[in-house]
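Here the complex is missing a single protein chain, while all its other protein chains stay put.
Let's look at chain A:
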């Protein structure tokens, strides 16, 4: 069914507004945003949403927005403040959730949730506004100032130093960035690029502060902003720098169109390889044609890369959701937690991000619920009362590495071993190597927490997390130290859509082995394969490897019964385990476009997807992880 384009525009706009609202309130919570600015911005968003939802006839949303607008206008114009900012923010987040659900229901043509449910929250927000008008405090205010210098004056660092010295006569200078202006000449470059940042405290009004800079001819531009007591200059600068990075012009594109484009380019790649391999072309010795094909293949590869990058999204919105989960839990469980996020600009395929969100939420829930101790316990251990959760992402080769780390109590080895023993996963504690103990927590039905809480212990364990990570070709590792904390590391391929592969022949069928998992290939004489209890092994350079007979696995035929002088072995690895694939022949090596198998089919163990060959035939892509799993 074709959806109305107006409808689609409304949905995508509404979703964007809701996520912006969420961001505003989370930043407010963290003290990175001034309440006045937040209210003004949120008001604008609610107003837009009200207008468009009313136009589309979604009255529930527009009514709710209208009411919030009233509250916010009241805050803006009459200077009313919430008595408890944290509660106010939590209620606002609830309201945003309600809007999200409404929009999702509308998008899926389902009956939206009743607006009555949200009335209570709205009332709470309303009554939480204090009656007392804002006191025009005669207290000191904190300002953040950003100075841009005229170009061509040079020695920016010393000029900045002069300004600071001069300012100190009139106001209380809290900090400035870069901070090493006296000693470091290189800071001059930074000031040229980003400007000079100063944080001050004073009784002076904004306009009067600006006047202080009038004596300095080289100051080109002054930005001054009143900030909350908590605001820190470093944070603001990083958010300012992020903001400048994201001013790229964006347009909304339907993901199906992008997918179609990528499909088409994939077909161009395939067709092009058909042209190059065509026998009439192959026999043609005309070198100018060869040059052209070389150029063409470069262009196609570039085209492919651009198309792939269109599907890439930064992890920031996912991390924002994690942050939000932690904030809510920390309020409910009465555990103060600081969230530290790095690398949120790291990009990943949209589809992968969708599959990753739930596992990541699970991991941060675990960290706050099980990992981080109660206030009293932390103090007893000599730790800071506030727990920390570190969320980070970075690129590493063709992979993205995401880690979730807490500074809590760490995993309890004895308890894990005992549990594993009870469940019959191990027969005795000596059965397992030290390094493997933590791996046990990824086993199905394994939970060391006895009682169920609101956030965990409902039978969904880390095995589900591991499965969903593996489903997108990723791997998960855990490290932990008693009373120091736990770290989960997830490594995932940048994109699932394209890989370098080796084409192999198994009983006349073509399969693809991802090149990244191949260690080496070699010829195998029949007598080199040891058959013990029907299980084949090969012995190579002092190491014994298990043999995976693909003929037997997929077609029920034993390759060893084929009358051949020798066989072909491919040593594959997933980083931890190794094995030798037994195949009939190797064909070639090429870049392949990955396609998923139709969902209606039953999953085949050992096959992760398929691809189209130049001939138009289909080849299966081997899932090395699953093949090595025993």
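Quick note on the criterion: a residue touches a chain if its C-beta (ideal position, glycine included) is under 8 Å from a C-beta of that chain, and two chains touch if they have at least 3 such contacts; residues count from 1.
In this section, contacts and distances are computed from a predicted model.
Q: Missing chain's UniProt protein name, "N-acetyl sugar amidotransferase", "CheW protein", "Putative ABC transporter permease protein" or "DNA-directed DNA polymerase"?
A: For the chain not displayed, UniProt's protein name is "CheW protein".
Q: Per the definition of touch given earlier, which of A:70, A:151, A:208 or A:267 contacts the omitted chain?
A: Reading the full complex, the residue touching the unseen chain is A:267.
Q: Which one touches the absent chain: A:58, A:176 or A:567?
A: A:58
Q: Taking the full complex into account, what residues of chain A touch the chain not shown?
A: Against the left-out chain, chain A lists 1, 3-4, 6-7, 56-58, 106, 109, 263-264, 266-267, 509, 553-555, 595-605, 607, 610, 612, 616-618, 620.
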